[in-house]
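A single protein chain has been omitted; all remaining protein chains appear in their positions.
We call the chains A, B and C, going by the order they appear; numbering starts again at 1 in every chain.
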Amino acid sequence: MKKTATLLATLAVALSTGVSTQAAELRMSWWGGDSRHIATQEALKICGDKYGHTISPEFTGFNGHLEKLTTQLAGGTEADIMQVNWPWLPLFSKNGDGLADLGALSDIIDLSNWTEEQLASGSMKGVLNGLPVSTTGRVFMFNEGSYEAAGVAVPTTWGELLAATPAFKEKLGDEAYPFDATTLDVVLLVSMVTTQATGKDLVDPATNTVAWTAEELAKGIAFYQNLVDTGTIRSWEGAAASGTDNLWEMPEWADGHLAGSYQWDSTYSKYADPITVGHLVPVGILTIDGAVTEGVYRKPSMTFAISKRSKDPQAAAQVLNCLLNEPEGIAAMSDQRGLPSSKAALAELEKLGKIDPTLKAANDIVMAGSGPTVSPYNEDPQVRDTFQSTLEEFAYGQLSAMEAAEIIIDGINGRLAEL
Amino acid sequence: MAGLQIRNVEKVYGNKFKAVHGISLDVKDGEFMVLVGPSGCAKSTLLRMIAGLETITAGEISIGERVVNNLVPGKRGIAMVFQNYALYPHMKVFKNLSFGMRLQRRPRAEIESGIGHVSRLLEIEELLDRLPKQLSGGQAQRVAVGRAIIKKPEVFLFDEPLSNLDAKLRAAMRVRLTSLHKQLKQEGLSSTVVYVTHDQVEAMTMGDRICVMKDGRIMQVADPVTLYDRPENTFVAGFIGTPEMNLFSARLHKGASGASLEIGKQRMALDPSVMARLTLGDAGEVTAGIRPQHIAPAAAGASNTLEGRVSHVEFMGHEIYLHVVIADNAFIVVTQSAGFDRAKASEGAMHFTVAQDALHLFDPVSGKNISLGS
Amino acid sequence: MTTTALSAIALETERTNRMTRRLQRISAAVRYLILAGVGLVMLYPLIWLIGASFKTNAEIFADPGFIPKEPTLNGYINGWKTSTPYTFATFFWNTFLIILPKTVGTAISATAVAYGFARFEFPFKKLFFATVIAILLLPNVVTRIPQYLLFRDLGWLDSFLPLWVPSALAGDAFFVFMLIQFLRAIPRDMEEAARVDGANTLQVLIFIVVPLLAPAIVSVCLFQIMWTMNDFLGPLIYISSVDKYPISLALKLSIDTTEAFDWNRILAMSVLALAPSLIIFFLAQKQFIEGISSGGVKG
Partner (left out) sequence: MGGDSKFLGLLYISPYVIGLLVFTAIPFVYSFYLSFTDYPLMTAPVWVGLDNYLELFTSDRTFRKSLSVTLVYVFTTVPLKLVFALFIAVILNYRLKMINFFRTAYYVPSILGGSVAVAVLWRYIFAKAGVVNMALGFFGMDPINWFGDPNYALFIITLLRVWQFGSAMIIFLAALQSVDKSLYESAAIDGANKWQTFRSITLPLITPVIFFNLIMQTVQAFQEFNGPYIITNGTGSPLKSTYLLPLYIYDEAFKKFDMGYASAIAWVMFFIIMVLTLVAFWSSRRWVYYAGDKRS
C-alpha cells in the first residue's frame, strides 16, 4: 500500500518537475534539541516519501557538532544535506568550493523565496553554499511571574534591571536573581553593552581587526562585574556549581529563582517550556545610559548546505526544497529552527497557525533591533575561546578588567590576522 | 625394532654456551640405556635432542638407521615419559592415552584395544575416567608410561620419571619398569630405552648399560658391573657407588725391592699384580682410589697397613661407616657391624688393610685410570 | 613457691590471654568497620544512581536517600525510546557489533602472539618483545591523529572497523603481555608431550595451550568487553551516524540534546548503559579477579 503510494508519488514528481531522479539513499545531519530532532525526522520521512528517497538522519546536540562536521568534511564522509552554522561557512568553504553550489541547482530549489541580501549572506565568493534557514538573534526573556512576585515591573533598561535586584532578594530570597548569564552569555552580554557604548561590532570589517579599544572593552567587562557585584546575576563560579551549562535543565530556572536570560530567539520555547512557576515573556533589548545603538546581535542563524561529494545532488536538492519551500515539508519542520527565512515557509506556517506567537514576538524584537552588522568572525571557534576563557579568568579575579580587555583584543587580533 | 645412533652431536645455545661437546653413543635395539650424571651435565639436553625438543647444532642422530635431525618429534618414532609426567590436565586418562592415536586418526577400534591392553598391563583400568589431578603420584606415573607404551615407539625416552616419587614408591617403580621392559622384549615389541636420571642407584639397578656424563661429555659407557669395577676415570669412580670411592693423592715409587705407594708419611707396598695392571710406567704423583668396602680394619698383626684415626662412627645397621683420617685424607671405611668393637675405634688410632686387587690409580692431571691393564 | 603465688601467676596469664583475645576482637572489629565504611562510600554512588533512576525528577535533588518515594518507570520508558528514531536496543546492538569481532579477534590473535613469544625462538624476538612493553607504556594520544588520518584514507570513518581491527591484530599490548605472563608460568612439558605424541605446533596450540590458557583467555575477553563498553573517545572520533552509535555515545547524545530537566531519564539510561557490564561482572567476577591478579603480579 505504502510502497504503491511512494511509487505514485515518485512518478508524479518525476513527471511534474521533468527532472528524472532515481530513488536515492541520502543522509542529513543537524544539531539541536529533542523537539527539533523529532520534527526534522518527521519532515524527512514526508519529503523522502514524496520523492521516493530514503534519508537517514544524523543528529547531535550543539556541543561537538562543529568538530564532527569538520571531521566528516575532512574525511569526505559528510552527509548529503547538512545544517551548517552561518559562521562556519568560511571555515568549510572559504572560496566557495568546499560545498555544493546551490545556484546550479536552482531549477530544483526555488531560490525566489529568499531576498538577494539573504542569499548573499549564504554565499562565499559569490557561490551560494548555504541556504539561510532563519534569521536569529539574542533576545531578552524574563519570567513575568517572578517579577510580579518581587513586586517590580519587567525591566526595559539595564538601570531598571539593577533596580529590581534588591526587591528580588527581599521577596524571593538571597538565592533569587532577576537575570542570569554565564559562559557564552557573558561574552555576548559584554559584546552587547560595548557595542551599545561604541556603536561598533567586535570586528571592524574594514581593517579586519578588533574595533574596540581596550578601555571600551574594559568598561563592558566592568559592567558585567557590576551585575555580579550587585547580585543581579550569579557569579561565574556560582553558576558552575550546578554541574550543567544548560539553564533550562536547572530547577532554579524552572521555579523562577533565575528570572531572566539573554538567549537566541529560536530557542525561546526551550527556555519557556520547563518553567513551572510563572511564565516567560520576551522583552525588548535593554540598553545602557547613553547607548549609541541597541547593539542587537542578529545574524542568519543556520544554513542548509549540500555536500559537493553527494552522489545525487539533485535528489538532495529535492529534499531541501521540500523541507524549506513545499507545504508538506514546511508543516512538518514547523518553527523548530526559528521563523523561516523562506517566504513560502513563513506564509505557509502563518496560514497553518503554526507560528508560536511568543516566538514571533521574540523574533520581531530581534528583527526590529538596531545595531551594526555582526561579523561572522564573532563566532570563529578560536575567537570565541579567547574571549570566553579570558572572561572566565577575569570572573575568577585573576585579571583586572583592563588586563582582560587587552588580552582579549590581542588574542582576537592574532586570530583575525590568520583568517 | 630399532637402535639409536648418536654421532658427534653438539649443542650450542644462542649465547654461545656449548652444552654438548661432540657426543657419540650407540644404543642397541632392545637395550636399556641409562644416561646418568650430576645436574647440568646435559643428559636431559641430550635426551631432548633425541626427542626433537631441542635443535641439534652439529652431528647426527639416527633411529633405526633413519637420520632424524630434521624430523619433528612426532615423526621420530619415539615416546617420552616426562619428569612431571606432563599429563594433559584437561583430558581424562582415556583421552590422555589416546591423544597421539587420535592425532593420527587411527580407527576407534584400534584405539580402544590399545588402551585396553595398556591399561591392563599397567593396572590403570579403573583410572581411565579420571582427570590427572585426581591421580596419586604413582598412578600418574603409570598413566604417563602407558601413554608412551600405547604409541608402540621404536625408542622410549624417560626423563627422570621417578624423581617426583617418595623413596618407597621409587624403589617399587624401579622394579616395575625393569620388568615391564623385559615383558615388552619378550612380546617382541620394540623396547629400546634411553633413561635419564641423576640417581646412580637407579642407573645401576635398571640399566643394561650406563652412560655417565659430565659437562656435556661422556665419561664412560659400560654395563653396571664394569662401571663399578673398572671406572675409566676419577669422575666415574667417584660418581658410581655409595658411599663414594675414597680418592686421595699419593706418590708411586718404583724400586728394586718392589713398588710402593706413599701417602703422606706412610708407605704401602704394592703387589706386583697392581704394577702389572699399570698402563703408565712412570713413578710419581698419582690419584689413588679405593672403595670403602675394599678397605678394612686390619687384623691383629697384619702387615702393610695404613694407620688412621677414626673421627666418627656411623652405625647403619648391618654395616658401620667409619670416618677415618689417614695422612690428612678423609676416608670412609665400610665394615660389618657384627663383631666390630666400637670401644677400640674410639681409642683413636687404627690400622687398615687395603684390598690391592681393588686399588685404582689415576693420572692426577687427566684423571684417567692407569691401572686397568691393557 | 606458694600456692597463692602460683594461682596469682595463673590469674595473670589468664588475664593477659583474655586481654589479647579482646584486643584481637577489637582489631578485627575495627577492620570490618573500615571495610564496611569504605565499601559503603564506594558503592553508594551506584546505589544512589539505581535508586534515583526510579525517582521523579522533583525528588532527585530533594533527598540524599536512594529509596524513591514515588517510584516511577518513566525514566526507563522515555530513556529506552530515546529522542532518536532508534530505541536503546539499537545502541546495545551496535555495541555488540563492535564487541563481538573485537573480542573474538583479540582472543585469537593475542593467544597466537603470546604463544609465539613464549614458546618459540625467532629472529628479532627480543626487539619485538620490547615493542610490546613499549606499546604498553606509549600513550595512545601520540598515535591517535595519524591513525585517524589512516582510517580516513582507508575509507573506514563512520564504520566499526577502526574500533576493532587494531585489536584483532593483537594491538592491545596489555592482553598480549598478560597472556605471555600466563603462558610462561605454565610448564612446557605438556606441550612437549603433545609434540612427542605427534602434534604439530598448531595442534599443540589448539589442543593443549588453549585449554590450559582458557582461564586467562576468558579474562582477556571479559576485560576487552568491559573496556570496549566504556570506550568513548574511539566512537566519538570515528562514528558519526546516529544509527551506528554505541551506548557510550548514545548516552552522551541524550545528555546533550535533552530539553527540560529530564534527569531521571538520563539516570535511567546511565543505569541501562552500566547494566551489561555489571551483569557480566557479577557472572564472571572470579575470572576478572584471577585475571588481573596473575597478569599483574607476574609482571
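Keep this in mind: contacts are C-beta pairs under 8 Å (C-beta built on N, C-alpha and C of every residue); 3 or more make two chains touch, one makes a residue touch a chain.
For clarity, every value in this text was computed on a predicted model and none was experimentally measured.
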Contact with the hidden chain (one of C:Asn17, C:Thr87 or C:Thr131): C:Thr131
Residue among B:Pro73, B:Gly114, B:Pro132 or B:Gly146 touching the omitted chain: B:Pro73
Selected from B:Met49, B:Met101 or B:Leu227 as touching the chain missing from the view: B:Met49
Subunit A residues that touch the omitted chain in the full complex: 63-64, 66-67, 70-71, 73-74, 98, 236-245, 251, 381-382, 389, 392-393, 396, 398
In subunit C, positions touching the absent partner: 28, 31-32, 34-35, 38-39, 42-46, 48-49, 52, 60-61, 63-64, 109, 112-113, 115-117, 119-123, 125, 128, 131-132, 135-150, 166, 168-171, 176, 184, 195, 201, 205, 226-227, 229-233, 237, 248-249, 251-252, 255, 263, 266-267, 269-271, 273-274, 277-278, 281-282, 285, 288-289, 292-294, 296-297, 299
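The working rule: only the chains that are shown with their structure count from here on.
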Innermost chain, taking as reference the mean of every protein Cα atom displayed: C
Farthest chain (mean CA position) relative to subunit C: B
Where subunit B and subunit C are represented by their mean Cα positions, the distance between them in whole Å: 54
Rounded Å distance, subunit A centre to subunit C centre (Cα mean): 42
Centre-of-Cα separation between subunit B and subunit A, whole angstrom: 93
Residues on subunit A engaged by subunit C in the complex (per definition of touch): 27, 29, 32-35, 37-38, 41, 56-64, 68, 71-72, 74-77, 248-251, 254, 270, 273-274
Complex interface listing, subunit B residues touching subunit C: 14, 48, 51-53, 72-75, 78-80, 82-90, 99-100, 103-104, 147, 151, 157
Subunit C residues touching subunit B - in the complex, by the definition given at the top: 121, 187, 189-190, 192-200, 203, 207-208, 211-212, 214
